[in-house]
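Apart from one protein chain that is not included, each protein chain of the complex appears where it belongs.
Naming follows writing order (A, B, C, D and E), and every chain is counted from residue 1.
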Amino acid sequence: MKYEEQPITVITIDELLARTTRFFQDGYRLVQIGCTKVDGKFEINYSFDKDYRFENLRVELQEGGTLPSISAVYFGAFIYENEIHDLYGISVMGMNIDFKGTLYRTTVQYPFSTDTKKEDDSCPGR
Amino acid sequence: MDLLFFLILFPFIAAIVLLIIKSDNVRGAVVGVSALLIAAVSVWLLAAYATSGTVFFPVSPEPMGEMMFLIGMGIALFILYMGVRYKNYIAIALTIIQSALMVYFEFGISHGVVPENNFFVDQFTIIMALIIGVIGSLICVYAVSYMKDFHKHHPELKDRRRTFFFIMFIFLTAMFGLVFANNLAWLFFFWEITTLSSFLLIGYTQTDEAMKNSFLALNMNLLGGLAFAGALIWLASTGGGMELDKLIATGGIIALVPAVLISFAGITKSAQFPFSSWLVGAMIAPTPVSALLHSSTMVKAGVYVMVRFAPVLQGTTPGYMIALVGGFTFLLASAIAISQSNAKKVLAYSTIANLGLIVACAGIGTYEAIWAAILLIVFHAVSKSLLFLCVGTVEHQIGSRDIEDMNGLITRMPKVAVMMLIGMAGMFLAPFGMLISKWAAIRAFIDAPYGVIFVVILAFGSALTVFFWAKWMGRLISVPPPAEDAERRVSPTEWLVLSFLAGLMVLTTVLFPLISSYLVEPWLLTIYGHVTLLAQENVVIMLIMLFLLMVLPISMLYYRKDHRQVKPYMGGMTTTSRMHFTGSIGIDREVTLGNYYLESYFGEQKMSKIGIPLCVVLLAIMFAGVAVAGLMH
Amino acid sequence: MTYLSKSPWLLHYNASSCNGCDIEILACLTPMYDVERFGIINTGNPKHADIFVVTGSINEENKDVLVNLYEQIPDPKVVVAIGICAASGGVFRECYNVMGGIDKLIPVDVYVPGCAARPESIIDGIVKSLGILEEKRTAMVKGIPVKPEMNTAVREAGTE
Amino acid sequence: MGVFEMVGTVVRSVFRKPATLMYPVKTAKITPLSRGHVVIDVSRCISCRICQKKCPSQAIWVEPKEKTWQINRLRCNVCNSCVETCPVKCLTMDTHYIPSVTVRPGAELFHITYVKPPKPEITAESKD
Amino acid sequence: MSRQIIIPFGPQHPVLPEPIHLDLVLEDEIVVDVIPSIGYVHRGLEKLVERREYTEYVYVAERICGICSFVHGLAYCQGVEGMMKIEVPERALYLRTIWSEYSRLHSHLLTLGLFADVLGFENLFMNAWRLREHILDDMEATTGGRVIQGSCKVGGVRRDISSEKLDQMVSGLNELEKEMKELTEVFLRDSSIKSRLCGVGVLPKKEAYEYGAAGPTLRGSGWSIDARKLGYAAFSKLNFEPVVETQGDCYARCAVRAKEMFVSIDLIRQAVQKIPDGPVEVKVTGAPDGEYFTRVEQPRGELVHYLKGNGTKNLVRSRVRTPTFTNIPPLVAMLKGCELADVPVIVHSIDPCIGCAER
Partner (left out) sequence: MSIIYALLFLLLAPVAGGLIAGIDRRITARMQGRVGPPILQAFYDLGKLFEKEKVVVTNSQNFYVLCYLVFIALSGALFFGGGDILLVIFAFTLAHVFLVLGAYASNSPYSHVGAERELIQLMACEPIIILAAVGMYMVTKSFYVADIAASNIPLIVFLPGLFAGFLYILTMKLRKSPFDLSTSHHAHQELVKGVTTEFSGPTLGCIEIAHWYEAIFLLGFVYLFFSWSPVIAVIAIIIIYVFEILIDNTFARVKWPLALKSSWLVTAVLGILNLAALYIIGGFLK
C-alpha cells in the first residue's frame, strides 16, 4: 500500500487569508482545521482538497496570539475555529458564527492548552 | 305606546343632558340612571307585549315626517361640511346624490302614500329592543369608566367625552326608532342617523387614521343608504306602500325590488364582503364603540332589516345570491380571523362571519332559517359585547390588545379571563347559544332548496371557527410564570357590567327554550303560518351539558392537593421558574409560545382577494336578477 | 405484584456515550429482541417514564440535564446505568471532561456492565430493575421514603 | 404509484414467524468469538502486570506482593487487550457476558496460586 | 410578545438518539432561527493519546463512536502505519476493506431505520433494524463484538476470517440483498416518504462545497467525492463508482445511502473474490515520529485523523475530524426556513453521529 503525499506549506499569519482565498478560488474544499500545541506554541493546520489532491497550510502562533478567521472565505470554517478557541484558548477574530466559548463547555477551561492530568485513581476497586 | 316613545325619546333627552354636563361624576350618575331606566323599560316592554302579537301604533305622519326630512337634510349638510373639510369627495358625491333622491322622494312622489301604522311592536322587535336596551345601555355604563381610563392612557388626545356620550345615546335612540318603525321612510331616517353616529364615533379620536376609517365606514354606509333611498322611491312610484308589514304580506315583485335594495343596504351595514373593511377599520375607535357597533346596534340594524324582508326573499334568485354573499362572508371572515392576532380584529372578523351566517339565513328565508337567524342575533349580541368589554378591560390593564400578550391571563386577571372564556365558549362551543343556533342553521339549510351548498359552507366555516377561538382560549389559560395581579385596578363599574353580561350569557343559554317558544316561534307563526318545535330531549341534554360545565370546575379543588408540581418538559434543559433557559451560544432565552396564524393560508389579503370579487359578482347577479324581474313587471 | 412490572416505560438518555450502548438499547426494541413483549415502551418523555435508562458518563454540560430528567419522572422510578461508561466512566475515565459514573449525581439501581452492553444483557438489567420498581411502589404506598438523596455535589461513589 | 409500497413486506410479516429471538425463554445467541468477560487462570499468572499496563480502562490491578489479581467488571471494556498481551496466556475471553448488578460490586479479587520456581501445578481452586 | 414559539429541542429528545441541542424559533411551525449547541458528549478523548501507548490508543479510537467504531480504528491504525511507513500485509488490507464495508452496511441500515422512525414510519424502522441484525451477526461471528468490533490493530488486523466463513458471508449477503432491495424500494418510491423528503433541506451544490459538507451529504448535492477513491486499504484494487444524486435534498441523501448499500455489498463480493492468502499482521516495533493525516470514508463521510508523534511511545496529538462535525455548518444552513416536522428529518439526513463529532 502506498501512502499519500501530504505537502505542508508553512506560512505566516499575514499570508493566511490570501492563501486560503486562492485555494477557494482554485476550487479546493476545506477539509479541516486543526491545532497542535508543540513546545509552547501552536501549530494550526489548514487542510484543503481538490480531486483527491491534499494540500496543507500551517500557521504558527505564539501563546496569546490571535488568529484571523477564514470563515468569510469558507463559511464552514467557524466550527473549527470555535473548537480551537474552546480547546486551546486561542482567540479567533471575525468568525461569522461565534459561539463565545460555548461550543464545548468543559470542566477545565481550554483543556489542550494545559496539562489536564486527573489525579491518578487507577485503583480498580473504586 | 308610551313605552315606545319613552325608549325612542328618553335616550335622546339623556344625550342632550350629557352634552351639557361637564363633571365626571354627574355624567357617570346620569349614564347609570338612564341606562337603568332604558333597560328597565325594555324589560317592561317585554312584559307588556310579549304575548300580544303584533301591535301597531298609528302615529300621524304629518309633523314627524317633515321634521325627519329636515333633520335628514341637516345631516346631509353636516356630512357635506365634513366631506369638504377632510376633502373626501366620494362622501360629498354620495351625499349629494342621496339628498337629491330624498328631495325627489319627499316633494315628488311621497304624497301619494300616507302610511298609518308608523310604529309597531312584535316579538322580533321586542327581542331587538331588549338587546339594544339591555346590552346597549350596559355598554354605555361600561364606557363611563373606560373613557376615563382611555384619556388617562392617551393624554395626547382631546377629551371629547361629552360628545362621545351624546352620540352613544343618540345611537340608542336611533336604534330604538329603527326597530319600532313600520314606516320604511322613518326607518330610513333612523338608519341614516346610525350611519352618521357611527361615523362620528369611529372618528372620535380625530387622528388621521381614525378619520380615514370613519370616512370609509361613512362611504360604504352611504352607498347602502343610496340603495335604501332607491327602494323608497320604487315603493312610492309603484304604489307599494311604506308600511313594512303590508309590504311583506304583499310579497311578489313589488316587495322584492325594495327587499333586494334594502338588503343591499343591510349588507353594507352589516359589513359583508365586499364591504367588510369598514367594520375592521372601525376597530380604531375606543372599545365601547366597537362593542356597541358589533353587538347590539349598527351591524344588527343591517341584519334586522334583512330578517324582516326574509319572507320576501325566500326562494328567489336574489335571495340566494344574498345568502351566498352571507355564506362566503362567513367562511372567509372565519378564515381571516385565524390569521389575526389583534384581539379586536379577531372579534371584528368573527362578527362579520356571524353576521354572514345570519345574512345567509335571511337570504334563504325559510322559517327554520329565520329561527336560527334570530337566535344568532341574540346570542351573538350577548357574547360579543361581553368579549369586547373584556378585551377593553384587559387592554387597559396590560396595555395591549394583542392575543399573544394575553398569555396566562388566567393567573394575572382570573376573573376577567374566566368571563372571556365564557364569552368565547358562547361563541363556538356546545351547549352555548351560538352553537345551538348553528345547529338550527344546519337543519334549516338541509331542508331548504339548494341548502346543501350552505351546509357545506357551514361545515367548513364552523371548523375554522373552532380553530381561532380555541387557540385564543389556549393563550388565556396557559399558566405562565407568576406575574403581578393586574386585576385590582379594574373599576367597579366595569366589574358590574362584565359580570352582568357573563351572567346574561349563561342565562340566555338556560332560557333559550323559553326565548324560542315565547318569542321566536310565535313570531314565526305569524309570519309563516307554521313552525316546528325544538325537540325537548335535546334541550334536556344541552342543559345537562351546561350543568356539567358548571359542576366540573369543582374538581379543581381536588387537584390542588397532593400533586407534586414539576417544570414542563424542555428536552432536558434546565429552566428557571420564569421559563428562561440558557440556549446555544450562551444566550439566555425565554420560552415564548406563540399561536399559529397560518397567514400563508388564511391571510387577510389572500382571503379578501377571493372574497371581494366573488361577492361583487354575486351582488351583480342579485341586481341583474332583480332588474330583470323588475323590467318584466 | 402490581401492574408496574407489566408495563415499564423507558426513558433513555445518552449522557456522553459513544452510541455503542445506545444503539443496542434501540436494538432491544426491534424485532429480534422486541422488548415490547414485556410491555416495555421507549417513551422518550420523562413524564411518562418508569425506568430511566442512562448510557454514558456525566460531563460538564449534561450533568444538569441528567438531574432535570430524573426529577421529572414520577415516582416510583428506577435508574438503570447501561454500559461501563455509565457505571464508572469506562475507557474515558481519565478524560478531562468526564466526571465519572452517573451514580455521582443520581441514585442508580441497576448497573449493566459491558462495552457495549449486549441487548440480552440490557434486557436482563431491565428485568432486574422491575423487582426494585415493585419494592419502591410498595414503599411509596406505605409512605416510606426509599428514595436515596440525590447528590448534586459529586459524591464518593461506591467505595467498597 | 408509490402508495402502499410496504404492503407486501407487511402482509408477509403477518404470516411469517416473527423474527424475535425470544431471548429470556431461549438462550442468548453467542458466537465462539463473542467477547463476554475476562477469565483468569490463577494457576498460570506470573504477576507480570502487563495486562494492567495494557488495559485501556485500568480495570485490572495486579499486586505481585500480595499475589492478587483484581478486575473491576464495571470498568472493563472487554477489549481483549489483556488476553492478547498476556505472555503466559493465562487470561482468556469467556463468551458469556457478566450479569447486571444492583449494587456497585467493586473489584473482583483473585488470588494467584502460581508458584514461581517449580513447574506450575494445576490447583483445584482456579476460578472464583 | 411575539407570535414566535421558542422550543428547546434536545438534548434529550426521542427523535434524537444522541444529545444535541437546538434553539428553535418557530413561527407557525416554520423555523425562522436555529442555533445548534453541542458539547453534551464531549469527553476530551483526544487528550488521552498523551497517556496511552500508541498501540493501546486504538481501543480508545474505536470507542470514539459505537457506530463507526471499526472505521475509527482503521483510520487510527492507518495513521500510525503511515507515520511509521509500515507495509501492512495484503490480506489484512482486504479484511479491513470487508469489515469497513460491513460497517457501512450496518450504519446505513441503522440510519435509514432511524430515518424511517423520524418520519413516523415505524414498520420500516423495524424492518431496517431486523435486516441490520444479520449484518451484526456476521460482525460478531468474525470479530467478537456486535458494535465495537476491536479487530484492527497497528500493523494489520487481529483476526483472520476463514475462507469458508467468507463464502458464507457472501451468500448471506446475497440473501439479504433481496430484502434490502425491497426495503430501499419503499424508501425511494413510497409517496408518503417522498412527501416528507423531496425538496426538504435543500443544500445546493455550491453551498455543499463551501460549507464543507462531507459524505452522503456532499454526494447528495451532486459531488462525486468519496475518500475510498484515495485507494486506502484494498479499495484501489476494487471497482466501484461513488453514488451521486443531484437534488441536494433529504431525498437525495437518503437515496445515496440506500444505493450505497448495494455498492458495499458489491465491494464485499469483489474483495472476497480477490482476497489473497497470507499473514494478517506484521510485528510493529519502535515508536512513531512525524505526522500524518489519514483520510478514510466513514459511513457518514470523509473522516480525517491527524496524528503527530515525537519518537516516544505516546503520540503528541491525535486530532479527529469527523464527517458529522464538518456537516454541522451545512446543517445550520439547511434548517433555516424548514418546518418543525422537518427538523428531525433534516438533522437525520446528515446522519449525525454526535459521539464522533464531539469526541
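Everything below uses one rule, namely that a residue touches a chain if its C-beta (ideal position, glycine included) is under 8 Å from a C-beta of that chain, and two chains touch if they have at least 3 such contacts.
These figures come from a predicted structure and were not determined experimentally.
K.L.:
Quick one: which shown chains sit in contact with the chain that's not drawn?
P.N.:
Contacts of the omitted chain with visible chains: B, C, D, E.
K.L.:
Tell me which residue among B:F56, B:Y104, B:W234 or B:F460 touches the hidden chain in the full complex.
P.N.:
From the options B:F56, B:Y104, B:W234 or B:F460, the contact with the absent chain belongs to B:F460.
K.L.:
For the chain left off this view, which of B:S42, B:T297, B:N354 or B:N595 is in contact with it?
P.N.:
B:N595
K.L.:
For chain B, which residues touch the unseen chain?
P.N.:
On the chain B side, contact with the omitted chain comes from 408, 410, 429-431, 435, 439, 442-443, 446, 452, 455-456, 458-460, 462-464, 466-467, 470-471, 473-475, 477-480, 535, 537-538, 541-542, 544-545, 548-549, 552-553, 555-556, 559-560, 562-571, 579, 591, 593, 595-596, 601.
K.L.:
Determine and list the chain D residues touching the chain excluded from the picture.
P.N.:
Interface with the chain not displayed, on the chain D side: 4-7, 10-11, 13-14, 16, 18-20, 22.
K.L.:
What chain E residues would touch the chain not displayed?
P.N.:
These residues of chain E touch the chain that is not shown: 5-8, 13-15, 26, 29, 116-127, 130, 190, 192-193, 195-196, 339-344.
Just so we're on the same page, only the chains that are shown with their structure count from here on.
K.L.:
Going by the touch criterion stated earlier, list every chain that contacts chain B and also contacts chain E.
P.N.:
A, C
K.L.:
Taking CA centroids for every chain, report which one is farthest away from chain E.
P.N.:
Of all chains, B has its centre farthest from that of chain E.
K.L.:
Identify the chain pair with more contacting C-beta pairs: C-D or A-B.
P.N.:
C-D
K.L.:
What whole-number Å value describes the gap between the mean CA coordinates of chain B and chain C?
P.N.:
Roughly 60 Å separates the two chain centres.
K.L.:
What whole-number Å value describes the gap between the mean CA coordinates of chain A and chain D?
P.N.:
40
K.L.:
CA centre of chain B versus CA centre of chain D: separation in Å?
P.N.:
Those two chain centres are 80 Å apart.
K.L.:
What are the residue numbers in chain A that touch two or more other chains?
P.N.:
97, 99, 102, 104-106, 111, 116, 125-126
K.L.:
Which residues does chain D have that touch at least 2 chains other than itself?
P.N.:
If we look for residues of chain D contacting two or more partner chains, we find 19, 56, 58, 72, 75, 77-79, 106-107.
K.L.:
Where on chain D is chain C touching in the complex?
P.N.:
18-21, 23-24, 28, 56-58, 72-79, 97-104, 106-107
K.L.:
Which chain B residues qualify as touching chain C in the complex?
P.N.:
564, 566-567, 569-570, 572-574
K.L.:
Could you list, by residue number, the parts of chain C that touch chain A in their complex?
P.N.:
59-61, 94, 96-97, 99, 157-160
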